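Heads up: the structure comes next, in structure tokens.
With one protein chain withheld, the remaining protein chains of the complex are depicted in position.
Each chain carries a letter (A and B) given by its place in the written order, and its residues are counted from 1.
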Amino acid sequence: MKTLSSTLAQDSERNPTEPVVSIVGGAVRLGGQTIWQDVNLEVQPGEFIAVLGPNGSGKSTLMKVILGLLPLSAGAVTVFGQPARGGNQDIGYVPQRRSFEADVRIRGRDIVRLGLDGGRWGPPFPFLYPREAKAISQRVQRVIESVDAVAYADRPIGQISGGQQQRLLVAQALVTNPRMLILDEPLDSLDLANQQAIAWIIRRIAKETGAAVLLVAHDVNPIMSSIDRVVYIARGHVAVGVPTEVITSETLTKLYSSPVEVLRTCDGGLVVVGYTGECVSYHEHH
Amino acid sequence: MTALDISFPRLTWNLWLDVVHMFQYDFMRNAFLAGTALSVVAGLVGYFVIVRRQAFAGEALSDVAFTGAMGGAVLGINPLAGMIVLTIAGALAMGSFAQRVSERDLAIGTVLAWVLGLGVLFLTLFTAHVSGSSGFSGVTVLFGSILSISAHQAAVIVAVAGGIALALLLVARPLLFASVDPDVAAARGVPVRLLGLFFMVLLAVTVAEAVQAVGALLVFALLLLPAAIAQRLTTRPYAALGVAVVLAITSTWFGLTIGFYSGLPSSVCITLLAFVGYVGVIGSMAIRRRLADVWSHDNPNSQLPASGMHQETRQ
Partner (left out) sequence: MSAALTGLFHYHFMQNAFIAGTIVAILAGVVGYFMVLRSLSFAGHSLANVGFAGATGASLLGVPPLLGLFVSAVLAAFGIYWLGLGARYGRRSDVATGAIFSASLALGFLFVHFSTAQANNIYNVLFGNVLGISDTSVLITAITALPALALVLLSARPLLFASVDPAVAEARGVPVGMLALGFLLVLALVVAVAVQVVGVLLIFALLVTPAATARRLSTRPMIELLISVILALIFTWAGLAAGYFTPLPVSFFITTFAFVFYTLVRLANLLARPAQLSS
């Protein structure tokens, strides 16, 4: 378990060969319903994986299992070689649809800082531990710079726009220099420019630090060129693989157990059409 | 209520002389001691009450304190004990309600409504059967009697307040995290629900202690108003904590002094001072913003200082 001081010191040792996440035969049953089952997934260090699927398919549930917030009903999940448990400082987490109300009067910078020392008990007076406080401030500043949020980091977080809040929240997840980033629909309700910018920032930082990224998305549009693999969850089952394998008529038909067609548009985009009338479009950027 | 039936002390407008004169009376020394200790705690706890959007719960607890005190008196046990027990029980109940603010407030409201009914019952029984001995009455519980605190009571208040302040400072960071960002905090291993309950207990004990000084109906003002001003003045959380404490102490000291020299009830002076401060800060900020808007309208090309007052349009 990483301590605050080891976080502030040099980056911790990373074992390049051990899978970051390993789920074998995983299943979750809640309230008498099976959310998903027969899930086998291995995430390698530095991988960027998109988690896709229709509403209610259990994408957030999968994230919560990996975070150790929800136990599996069947199968086993290990994270960094250990059984998944809550409070893992090595995972940076950006939960779903979180936006601060307009009247929250705390600086964005302090929200980011909470990601680093928010779990620490003891009086919050910097003068009690001056050197550490300085190191914390510097790290917070660095991570805010890395997401290009310096201009508004000192404003009350309730007063800045959704896209700006989201950048600071990503910074909060990054401030502990995590080995894995889990982002649950971070690009929802952002305009295209912001979506692309944030996706690019995540990709760049993940590459620099070697962190694995699990990103839940509705529309894989802005991240198609960044992702390594896709986890597609639908109707209780999961398909894992590269996009060209998973987002195909054959794979998705098997997954949905009903006719699903994947169409290619003339500019290289992918459109998924199924019997539910659900239409999700994916575009490849060249 | 004021116990000064002697001729009112004269204000000499010599600050040092006035203060010395005031402190000649041991009831004033006790009042200042207890009041300062309570202000420190009220400022700290009050800040979190605002951040956690639990203003209604705080107010409800002060009403519960009233019922507890009355109940204790009627049942023949120490009113303070009755108050503390019922307030803590109420706090734990409230702390375990649903998380969504509107549902939570509704649940608080229903419990509060009944607790007030109980309070009426106890008050009626009290006035009918138990005579007003040792200066205890419904009025003193409702409105406080800081000027009749004994040295012993003051010492107890200081000790309890010190304990609460220490406990709160120890959990300040995780509590802030859990209050502002519960999902991420939980993912980081912060015991969000447990901290919530712990905070409610701290709030309950604070309310029960402060009731003795400013009374059940006005303890809420000391909790809410200095912290409300503080969080308008600064957006740094730990600085806001300090400012809240300073403002609470200031209100109490000035309120007690004004009460001493005017004969008005101290709890009223303290509350109205804090309220005036709150309105003043909100008002002056609103006026500043208006002026800035007008100014920028007249000078569309000028650069405005990054005051944080102008916000970009939200998506």
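The rule we apply is simple: contacts are C-beta pairs under 8 Å (C-beta built on N, C-alpha and C of every residue); 3 or more make two chains touch, one makes a residue touch a chain.
Since the structure is predicted, the reported quantities are computational estimates derived from the model, not experimental observations.
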{"item": "Touching the absent chain when the full complex is considered, from A:108, A:156 or A:222", "value": "A:156"}
{"item": "Which residue of B:123, B:141, B:154 or B:169 touches the chain not shown here", "value": "B:123"}
{"item": "Interface with the unshown chain - residue positions in chain B", "value": "1, 50, 53, 55-56, 58-59, 63, 101-102, 105-106, 108-114, 116-121, 123-124, 128, 138-139, 143, 217-218, 220-221, 224-225, 228, 232, 264-265, 267-268, 271-272, 274-275, 278-279, 282, 285-286, 289, 309, 311"}
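Criterion: only the chains that are shown with their structure count from here on.
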{"item": "Separation of mean Cα positions, chain B and chain A [Å, integer]", "value": "41"}
{"item": "Chain A - residues contacting chain B, complex", "value": "67, 69, 86-89, 91, 93-95, 98, 100, 102, 104-107, 110-111, 114-115, 117-125, 154-156, 159-164, 172-173, 189-191"}
{"item": "Residue ranges of chain B in contact with chain A within the complex", "value": "51, 169-174, 176-177, 180-181, 183-190, 231-232, 235-238, 308, 311-315"}
